[in-house]
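Presented below is the structure to which this report refers.
The complex appears here without one of its protein chains, the remainder shown in place.
Chain naming follows the written order as A and B, and within any one chain the residues start at number 1.
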Amino acid sequence: MSGQSSPTFGNLDWEVTPYTDLLEHVNSSTIIGAGAASVLVLGAFAGIALLTYMRWWKPLFRDWLTSADAKKIGIMYIALALVMMARGIIEGLVMRAHQATALGALDKAETGLVAPDHFAQLFSTHGTIMIFFVAMPLLIGLINFVLPQQLGARDMAFPVLNQVSLGLTAAGAGLVMVSLLIGDFGTGGWTMYPPYTGLDYSPGEGVDYWLWAILISGVGSTLTGMNFAVTIFKSRAPGMHLMRMPLFCWTSLCVAIMLIYAMPALTVSSAMLALDRYAGFHFFTNASGGNMMNYANIFWMFGHPEVYILILPAFGVFSEISSTYSGKRLYGYTSLVIASMSIAVVSFMVWLHHFFTMGQSAGVNIAFGIATMIIGIPTGVKIYDWMATMWRGRVRITAPVVYLVGFFLLFVIGGLSGIILANPSIDYQVHNTTFLVAHFHNVIIPGVLYGMLAGVHYWFPKAFGFRLDESWGRRTALLFVGGFIFTFMPLYVLGLMGLPRRSPTFQDPDFLPWMYIASFGAVLMLAALFCLLWTFWKSYRHRMSLSVPGGDPWNGSSLEWSTPAPVPEWTFASIPKVQARGDWGETKRAGDPWRAPDSYADIEMPANTAHGLIIAGMAFALGFAMVWHIWWLAALSFFAITAALIWRGMRVIEPRIIPARQVEEEDRRFREYVAGATPITRADEESERNRGVPDCSEFAG
Amino acid sequence: MFLLAGMTAAIALAMAPASAHGVVEDSFLQPMGPVAAEQSKHLLRVIGITMIVILPVLIGVPLILWRYRYRKPRGAYSPEWEYSEKLEYALWGVPVLIVIVLAGWLWHSTAKLDPYQQLGPDPLQVQAIGLDWKWVFIYPEQGIATVDELAIPVGRPVQLMLTTDTVMQSMLIAPLTGQIYAMPGMSTQLNFSASRAGTAEGENTQFNGSGFGRQKFKVRALDPDEFDRWLDGPDSGLTLDEATYATLRRQSVLADAKSDLGLERSTGPLVMSLGARDVFDRVIGKYHRTGNGENAADAEAWGGIGLPAPAKQESGQ
Partner (left out) sequence: MSSNNGLYPGLNLGSVHDEAHQQAEATVFGFWVFLMSDLIIFGILFASYASYLNPIGMAGAPGPQALFNLKSVAIQTAFLLFGGVAYAGVSLSMKYDHGAKKLIGWLLICALLGGGFLFFEISDFIDQAAKGGKPQASGWLSSYWLLVGLHGFHVFSGIVWILAMVGQILTRGVDDVVKVRLSMLGVFWHFLDLIWVGIFSFVFLVPLA
């Protein structure tokens, strides 16, 4: 970004890539920057080559990118999240490696693996990616995949809107990815507090990358929230009363409501910051009546509900697996519903705890501190409920249960540090230190990450028809647990010793031992990531012996286990009539659960469409053009999006009809398979004999 | 269990007195004054009572897992058990009680440790201006100003007013008191006092650019007569006037700022005499004189309000 802005290319020129920096100075920082860009470019080429070589372009386009099936959309969300997670974890490791080499002195320029500015970009992209492009897509993906199946619905209420949401999320993720190669990212952290991120102190494209990634994907998430809410209220199978829904549906409902009410705040704060930066407005500038406190206020009106948006689906997963793998009914269903709902509601009343230190009166701090502690009550109740679920059960130590146990033991420590931070008088001390960093990783990793990975493990057979290798699954889980302990426990200590978060350097040699431990932990986390990939790969290779066409590998009780694995596009050959909570379990208990429906009817499914893909492409172009001030492209893509929306609105769109005959044929085949298979008891769950047809007589929960 | 042990060990370690070379203390777990002492006591109290709800999980989960594991279960199997009224009361009741106790303590300690509350009569008045990446301290009554050094007398309350002349910052002097944000055009305050002599590290905890990691300063709690000697001690010969201030305002750490000012490049303290007594107010006022208002020109005084132009020679990147 050297010269004048050009009308065609905006602020883009040949000097924006990290290779220019590398040519100017060769050091570890520029090498890492150029290396990361190269990985991106080579990865993209490798992907293209693979798709071409395997002739996968067509299937990719036809079966995935243009599909409006919530299950496929869910899987694509999760795939996106895993790719982004790889980057996020590697960035975490680089930051840890940097800090382990960053002991410096006040009068010497900073040393260490990367330059301070590069470090700042790392924590900013890492935080942004992990929250918005790992945790969010993981949970949105999982909900997309599971929710309709659990509700007894064929799809989301608005399948094409769903596709658009995915597209917008992917476009945002794409912008963050492109910033590796083209230009810099912002340095204001995932919160991007002005005035530091205003035009005066952060000229250049960095903050804009963040803004457009957030604005675009934020719209996607808002729409997702609406889609979930309408689905839950309007698309449940007959008889699926609210109080019969599995807990995961309840937490999804909480997520939906919170997305609807919380995301607008993020959109507003980001839009205001964008107006400051692009149009010279004065919302958060130092001068002319701007006030950055408003940013903190609005941002955290989104930000705090957001952390519960992240954690609640994980709580839903834990409710499902604690019951299934204990062979027992969920203890305290009503309590859990009440607890989830109260968490969702109270989480809108505590945002101020993110800035106890802004100088407001003690009374205000007291009120918000107490409100924060109140959230601890339902959260604690939930944990006890799951323990009560396992008590007097028959617990199988599968990979999801390892995650669950890791969650129990670690999450309560995160809860403890949360309670500590809720005390304004202590928060004055540990706010903005690595104690806080340890705290939020302590709730996010054991909570969200373990929960989502446990869910992926649990529902994987539904999606692909084969189980994941349990041994490797357990190893992965154990590595994530161990990695977490080594990486983040030291940060509590460092925080208490007074190390600020986001520190590119420090001067106290006493910090070093803890830094080394944390770096070791980060290596373990990377190992866990590889172990996870290895689990996928190994299970894929052994997919025949792991296959579970019977569809009920864990002897579960909610509706999704009544269908074949992989689950057909239309999910249910005929929409079930729900009689009870845990309907599938009750059916099994009554005997002869796999009875064929009396009759089959044609099924309407949403037709494939490239609508989402087009919107995604245009949204990416819009974001990129705005970042680089390529005004013609921005205007063009904006109008293209509007035109695409109006054009689609004008047309009459016919659904795709799946003839009853086809449904019947496939369904018959499934039922014959089940009838012919040997049911297995839970003792054989991990063996090759598990074909997804459980021994119903053992079903007691 | 070992987690808990680890956590306790970690806290114990963090609380151990700073090691031999660490003359500069940087944790509130080795408090140098009543505020930090109360904060660390409160921390332990909170950990203690929260254990009542946490220990059952840390102990119970491994036990349940061992006792009810599928392979070799002991004890009854009651798959359809899903509700117990008594248990519900306990599950909700215990956390509620604990939170009530915690809330009481929270209220008490937050009100008591309100940073805006003076700790006694006649506090020492000090004003702090956060710059990129240093702090200017002004002693209006004593007529001196320092950069990155705050000396205070042991036993006398201190009232520190804060603002910044750049982006938002947050000042933390952990062994003495908690942090508070400093924002341009506004002032916040910290009240604290030292109960023993020593040197504490102060810092900015809110990331504000590449020099952030070096924005540290020394807080010297001195016995009263030593403090008086410090006041009369040698200074750099500089005066904190508009020109000096404008130089300080550039993005630089203390050592570089000193060489910009023509002094020896070192991290040693920079003590100056005070040109105008109302520097602090003027710096705040700059941000209120903008827009099309009458005194718009004043915004340009005292280094202006935007990002300052860098020093002549590009500081090494």
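We take it that a residue touches a chain if its C-beta (ideal position, glycine included) is under 8 Å from a C-beta of that chain, and two chains touch if they have at least 3 such contacts.
Note that the coordinates shown come from a computational prediction; the quantities given were computed from them, not determined experimentally.
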| item | value |
| --- | --- |
| Chain not shown: contacting residue from A:Pro203, A:Gly239, A:Gly280 or A:Gly363 | A:Gly280 |
| Residue among A:Val230, A:Ala610 or A:Ala683 touching the omitted chain | A:Val230 |
| Of A:Val268, A:Ile397 or A:Leu478, the one touching the omitted chain in the full complex | A:Val268 |
| Residue among A:Met76, A:Met192, A:Met301 or A:Ala371 that touches the chain left out of view | A:Met301 |
| For subunit A, residues in touch with the removed chain | 157-158, 222, 225-227, 229-230, 233-235, 260-261, 263-265, 267-268, 271-272, 275-276, 279-283, 285, 287-291, 294, 298, 301, 604, 646, 649-650, 652 |
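Keep this in mind: only the chains that are shown with their structure count from here on.
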| item | value |
| --- | --- |
| Separation of subunit A from subunit B, taking each centre as the mean of its C-alpha atoms, in whole Å | 33 |
| Residues of subunit B that touch subunit A when the two form their complex | 3-4, 6-7, 10-11, 13-15, 18-19, 21-22, 24, 26-29, 36, 38-39, 42-43, 46-47, 50-51, 53-54, 56-58, 60-61, 64-65, 68-70, 73, 75-83, 87-88, 91-92, 95-96, 99, 102-103, 105-107, 109-117, 166-168, 170, 172, 174, 177-181, 183-186, 188-189, 201, 203-214, 216, 253-255, 265-267, 287, 290-291, 299, 305-307, 316-317 |
| Subunit B-facing residues of subunit A, complex | 102, 104-107, 109-110, 115-117, 120, 187-189, 193-196, 200-201, 286-289, 292-293, 326-335, 355, 357-359, 361-362, 365-366, 369-370, 373-374, 376-377, 380-381, 383-385, 387-388, 390-397, 405, 408-410, 412-413, 415-416, 419-420, 422-429, 431-433, 485, 489-490, 492-493, 496-498, 500-510, 682-683, 700-701 |
